[in-house]
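Just one protein chain is left out here, and the rest sit where they should.
Moving on, here comes chain A:
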Amino acid sequence: MAKLHSTILAATALIALAGCAKKRPPVLPPAPAQNAGEVGANTPGTGMDNGAVVPGSDADFRRSVSSNTINFSLDEFDIDATARGILDSQVEWLNRYPQVRITIEGHCDERGTREYNLALGDRRANSAKNYLVARGIDASRVSTISYGKERPVALGSDDASYAQNRRAVTVVIGR
């Protein structure tokens, strides 16, 4: 539920603050029934402590940035304007917590072969990392991991699901 809640918060923040909503619909959380227990492949503790969000935690990150996830076009790994806006909000938060380290998970939709998608997911994670580093984040704070097509967030075999699965997810892993 923490995930669902913070995603809604993030989506609200996106609409209210960033003004990007017209360009790109916020990523809606998948239906709860489908999504039970299926947060990011690499999500650590929620950072919730008796309901209070710990500053500098992943939960704090997710409620503070416009999104922890950027999306990509089919077989692409370039950072578009929407993704730049999201990553800029991540830069802002990361500058507030300069000791915090993150990992970026690269993911693909199921229309590529398994091994190729491992490489493509690596490209996507590194695209996001390179952008953060270009905006001043120390590269040593950012690791990457590719999950290829092994951890889809949307389970359908349709364009809407594929669009959600082509993604790079920033996860706070600690200090």
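The working rule: a residue touches a chain if its C-beta (ideal position, glycine included) is under 8 Å from a C-beta of that chain, and two chains touch if they have at least 3 such contacts; residues count from 1.
We take it that contacts and distances are computed from a predicted model.
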| item | value |
| --- | --- |
| Chain left out of the displayed complex - its UniProt protein name, from "ABC transporter permease", "Tol-Pal system protein TolB", "Protein-methionine-sulfoxide reductase heme-binding subunit MsrQ" or "Transglutaminase-like enzyme, putative cysteine protease" | "Tol-Pal system protein TolB" |
| Hidden-chain contact residue, picked from the options A:S64, A:Q90 or A:S127 | A:S127 |
| Chain A residues that touch the omitted chain in the full complex | 34-35, 37-38, 41-42, 75, 77, 103, 110-116, 118-120, 122-123, 125-127, 130, 145-147, 150-153, 155-157 |
